[in-house]
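Omission of a single protein chain aside, the complex is shown with its protein chains in their original locations.
Per-chain numbering from 1; labels A and B assigned in written order.
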Amino acid sequence: MWRANKCMALVVAIALLVPMVGFAQLADLPRSETLIVSILTGRSVPADDFNEWVGWKWRDRGMQNLANEPLWSVDFATGEIINGLAAGDPVYDSNFFHLEIPLRQGVAWADGEPFTADDVVFTVETLMAHEGFNAHNFFLDNVELVYKIDDYTVGFDLKQANSRFHTTFLDRWGCTWIMPKHIFESVDDPVTFKFNPFVGCGAYKLHSYEPAGAWTVWERREDWDKSPTGILYGMPAPKYVVFQHFANEGAEIVSLLTHQVDAADLSSEGLKAALAQGKTIRAYQPGFPWVVNNDPAITGLTFNTAKAPYDSADVRWALLLAIDIVEYVAQAVGATGTLSPVHIPSLGSYPDNFIRPMEAWLEDFTLDLGNGETFKPYDTDRVDGVVDYATSAGYIVSGDIEAAFGLGWYKHAPDAATKLLEKSGFSKNADGEWLLPDGTKWTIEVLGRTDVNHLQSVNALAAVQQWKQFGIDAVYVGSDAFDTLTQNGDFDVSGTWPGYEPWGAGPDLYRTLDYYNSAYVQPVGTLTQGHHSRWTSDAMDTVLEDLRNTDPADAAATIALGIEGLKIAVTEMPGIPTFGYIGNVAWDEYYWTNWPGLENPYMQPYTHWGPMKYFLPSLEATGN
Amino acid sequence: MAFVKRYLIPRLISYILVIFLGITAVFFIPRFTPSDPVHRTIAQLMSRGTYLDPASMEAMVEDLQELYGLEGSLLQQYGAFWKRTFTGDFGVSFFQFPTPVSELIRTALPWTAGLLLWTTMLSWVFGNIVGALAGYFSRSRWSKALDTLAMVVRPLPYYIFAFALLILFAFVVRWFPIAGGTAIGRLPAFTWTYIWDVLWHAFLPALSLVVLGGAIWFQTMKLIVQNVNAEDFVQYAKLGGVREGRIVSRYIMRNAMLPQITGLALSLGQILSGALITEIVFSYPGVGTLLFNAITSGDYNLIMGITALSILGVTTAILVIDLLYPLFDPRVRFR
Partner (left out) sequence: MRVLRDLFKDYRFALSFLVLWFLLIMAVLSAFSPYDPLIWFHGPPNLKPSVTYFLGTSAKGQDIFWQATYAVRNSLIISVIAGAVSRVFAVLVGMIAGYRGRGTDRVLMFFTDTLLVMPLFLIIVMLALLVRERMTLVNLGLLLAFFGWAWDARVIRSQILSLREREFTKTAVLSGTGTLKLVLKEYLPFATPLIFSTLINNMAWAIGMEMTLAILGLTDINIPTLGTMLHWAISKQALFLGQWNWLLTPVVLSVLLFIALYWLSVSISEYLDPRTRVQRVGGK
């Protein structure tokens, strides 16, 4: 008995001791002055390599979003360009063979050295001199000569006319960053150089990092006022910013609920769970649909137009008409998506600049169903359908409905789809299954990723359900080789974005449309350089040619050409645009408030995008 | 000398052949999967925001193929691979270009080895001792209770079990950390604070591994011991009045150990790939995630580096066990 008692006493003592010793989430960092953010892209391995010009270096661990300053950033919430290291817009000559970039004065690197035109010239020359830099070939192809005009002006002579050359320095989730010349010039091999500790022009400097890449800590510079962030917006509020890695979403949610992380990017269900369980958790929008819906990427489906029967625009349109978008968006993302009928998302200035001006054309757009029948697919009522669904599901829909759910989409018209398919020689068997023109059963493999919460998978899964109901044998295939398979054209339909993102929601659609350039298409089996649909058209090539010869600063002309391009894409429908990218951002207001939510959208809301550094000065500590 | 000629040399030859065949298989299999490392790199850079001018992409593909050493036929690559491997060079990682593979492994391996080496040993020792006792006293109440416990715990999906521990001890009662291997801001140092911190973070992952692993060893050992216990020589020993402790340790354990020791060698060998789910649930650093990412991104060199180490480790373990067999079971002689 005596021994048993002693054992019990020991167990009790340990049990009491454990919570007393406890554990500290932070070692020697004051929690109330520290902002903790979850890393989006994963564990930063190798952790000691900050050379972001070579390969992929986990830039969202605080490099691009905190310690780096680009020449320009784009704030996709407004579509505005923020001048970082540049003092203003680039100045091109009339034939786009030459440009000059004015630089900001009074900026210093984190180690105190002043930033000048020498750094920019050095960066471009170094990138051109060494194979292995990501941008090596781009600069070789484009730059004839780069030179310093004075300490704060850089000049470029180009090898070919390029009215968008400067966009390589425009940060829209990454760009060409400027190297500190005083560090890189003494390095033997700048490709293998680790650039540790990292030195940027941002308001933060590297404090410490875990050798296995689980976290990176940044500390506010004493001379933060010598960074563009400080000059433009004032002192960033958090003294320390931590980027932490979570390998599963459950742990991220638990960390939010226990105030161990302040901002995280979750899945649709993850955000719902966090909001339901946490009293201090908020989302981007104060009410339903909660999500960040002004991300400049459009999601949807992409057809492999190099493969029959998806090489036929009639078949592609038939598959679109077989989709009931209300059900689709309800199943895919709980009706939180903003519909868009065109290959750019319905956000920011896009509805006013592009979609509304196109509405008359969309209303008139007519499909030829064969046998003299025609069909007008566009329908503004679809948005009301989504709102009705959300209301019936018990959500309170208030605020700007068009901003939250879009302007319109296409009708659910299985009859018209049937006629379109029959026109192309398809038929149905006795069981109601669709057969290909050659009489064999039609099976569509819809490719997604293994992560079923990725919006590419979500779209693919929803499409499978719609097409199954229409009588097609559709199968979802989730693959880790998604990228290779889509690039090489080894798929039927995939969840690839139907249109590439423009430069962060600006009025210039050149980047989006250029991916349809016929010059980039490679045969199936090899890596294609353009859009993975491998779709091209002469009309689109003409629009691109015109765009190349238009000054991007001439908004009216650029927008008009953009609309022309979008019309061609709608007519041919190489991929189906569904809803804009959805960010399920969760913020904890226990330590920090005044997040850039929808009621006060002073800056884009993501912590992994570059302009995160520009909203840190506006955060307010709660004093907890 | 007959031992060397008739047993040792053939055994060593097969040891080398197994390693050769294993590594060869791992060289070729990933090259037939649809993931192409060059394409993956480009897709990775593009999907993560690096703007690659479509016009200069072709030149980039060629550059990357050259940098990655993927030029030439498969056989040429295979030859070049062995040439490099004999100098101990596994090349650079494609996915984390230009970091050498050896460096990536060096960062991740201590975590995996530290966690898994001793949890594997601990659950083996623990499971076997308790299992042997429970098998010997199979009619006692505690033996049956333990058996039931092991039976219910063992089939729990590991992910669920580990996650339940996390919720229980890091959320409901907040005794242990949610994620990571050390506190944020704590740098490696040979101090008590650091060591305590590492142990603190390793506790839940280790607990999940020891309980589930131990349950498996417990069950197998219990069955084996129950069997041996029924054998004549044990019964004679009992009738002959040999002390019970001696019966368990000398007569039963020794006979029951053989398959269990083989099992230990093999499970030690699976360590390198075995920790993936642990690493995911506890956001713990280690080789598992590294390897998984290497597979999905077609990072041939990194796959090769980790696998070669793993193959070398487990073959050596088996060889050693084979040579040590007679020490444990004197009835087996080398032939």
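Everything that follows uses one rule, which is that a contact is a pair of C-beta atoms (placed from the backbone, for glycine too) under 8 Å apart; a residue touches a chain by one contact, two chains touch by 3 or more.
Computed from a prediction, not measured in an experiment: that's the story for all the values here.
S.K.: Identify the residue among B:118, B:137, B:159 or B:175 that touches the chain left out of the display.
M.R.: B:159
S.K.: In the whole complex, not just what's shown, which of A:130, A:182, A:239 or A:272 touches the removed chain?
M.R.: Of all options in A:130, A:182, A:239 or A:272, contact with the hidden chain holds for A:272.
S.K.: Who touches the missing chain here, A:159, A:356, A:441 or A:468?
M.R.: Per the contact definition at the top, the residue touching the missing chain is A:468.
S.K.: Tell me where the left-out chain touches chain B, residue by residue.
M.R.: 10, 14, 17-19, 21-22, 25-26, 29-30, 32-35, 151-152, 154-160, 163, 167, 216, 219-220, 223-224, 226-227, 230-231, 255, 258-259, 262-263, 266, 269-270, 272-274, 276-277, 291-292, 295-296, 303, 306-307, 310-311, 314-315, 318, 329, 331-333, 335
S.K.: Against the chain that's been left off, what residues of chain A make contact? List them.
M.R.: Interface with the chain not displayed, on the chain A side: 249-250, 253, 267, 269-270, 272-274, 276-277, 327, 331, 445, 449-453, 461, 465, 468-469, 475-481.
Everything below uses one rule, namely that only the chains that are shown with their structure count from here on.
S.K.: Give every residue of chain B touching chain A within the complex, in rising order.
M.R.: Residues 33-36, 38-45, 47-61, 63, 67, 95-99, 103-104, 107-108, 111, 163, 166-167, 170-171, 173-188, 193, 197, 200-201, 279-286, 289-290, 293, 295-296, 298.
S.K.: Which bits of chain A are touching chain B when the two form their complex?
M.R.: Chain A residues touching chain B: 18-19, 22-29, 36, 41-43, 45-47, 49, 54-56, 59, 131-132, 134, 136-138, 140-142, 167-168, 172-175, 191-192, 207-208, 210-215, 217, 242, 244-248, 250-251, 254-255, 257-258, 260, 479-481, 483-485, 487-488, 490, 511, 514-515, 517, 519-520, 527, 529-530.
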